[in-house]
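What follows is a set of notes on a single structure, which appears directly below.
Excluded from the complex is one protein chain; the other protein chains are retained at their positions.
Moving on, here comes subunit A:
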Amino acid sequence: TCSYPAESELELGLGLSLGGTTGKTKPATATSSWGECGRILTAKDFPSVVSHRTKNGGPSVSVSGTKRAAESVSHEGGSPTGVSGSSQVVGWPPIRAYRMNSLVNQAKSQRADEGDSGIGEKDKPKDALKKKLNYNGNKISSTTTTVNEKGHLGFVKVNMDGIPIGRKVDLNAHSCYQSLAQALEDMFLRSTNSVGAEKEQLTKASKLLDGSSEFVLTYEDKEGDWMLVGDVPWRMFVSSVRRLRIMRTSEANGLGIHKKSMANHSCFSFSVSESCYSFVAAPRFHDSNERQRSKPI
């Protein structure tokens, strides 16, 4: 919307190489070493490699090119930079998060419905009794959905009490709670950005999942309920989580926890081999139970 003044003003002041657009190199004057600080370089400071290149690429190019290409080919789709499978580079491939999540949802529902009529992943704990925490006045929704939520898989938002800036974490990059907790601790607690009071707060909040910190990790599931992270098998968590919140322990009383006694639902049974969350079964769960039992009626 605004027009800009002529560039000539700028050119005189800073001696920049504005003639570079034509691609011509300026006549060489006294060259100076790159080591000088504060001097803005012009095109003439570049080694004149351009003229030696042929359209098909000079020999030096093809050698390195071949080398890299060979690596690519031998890795069968994996690249030397390791951009494949679980070691993904952020931002590659350039697919919007929305679409990415949609793809993952699709893959999950396709795997879940082999031989089915094609309906999306069915809801599991339809009659699960959960303690519901009315968080921030959210309406407690009891409708169940038959289709996976967009955004439940892949990147989910994470907020931490006391820190105004939220973050996002990629759930696909983790295969168990410990790995997720570690990542979140790194993200929120290890950064040196925080100032003043926040810093103190952060150093106290470590080990989010074992109940030893001032903070607990909670999540909102697709029915709008806030639950304690770690109660259910990892895969079930991933399929139902909408967003995460690192909550002050003091606010987390009465947070929803799946009752282990729901024997009808096999998805609740904890497989012994998933040692990742054996630490969860310990202090947090029992603590809150005990606290509730000791509440005066």
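Following the convention adopted for this analysis, a contact is a pair of C-beta atoms (placed from the backbone, for glycine too) under 8 Å apart; a residue touches a chain by one contact, two chains touch by 3 or more; residues count from 1.
Please note the rule applied: contacts and distances are computed from a predicted model.
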**Q.** Omitted chain, identified by the protein name its UniProt record gives, among "F-box domain-containing protein", "thiamine diphosphokinase", "Guanine nucleotide-binding protein G(I)/G(S)/G(T) subunit beta-3-like" or "AP complex subunit sigma"
**A.** "F-box domain-containing protein"
Q) For subunit A, which residues reach the chain that was dropped from this view? A) 1-4, 7, 10-11, 14, 16-18, 20-21, 23, 34, 37-38, 40-43, 45-46, 49-50, 53, 55-57, 61-62, 64-66, 68-70, 72-73, 76-81, 83-85, 88-100, 102-103, 106-107, 109-110, 117-120, 138-139, 141, 143, 145-147, 149-151, 155, 157, 164-168, 170, 191-195, 222, 224
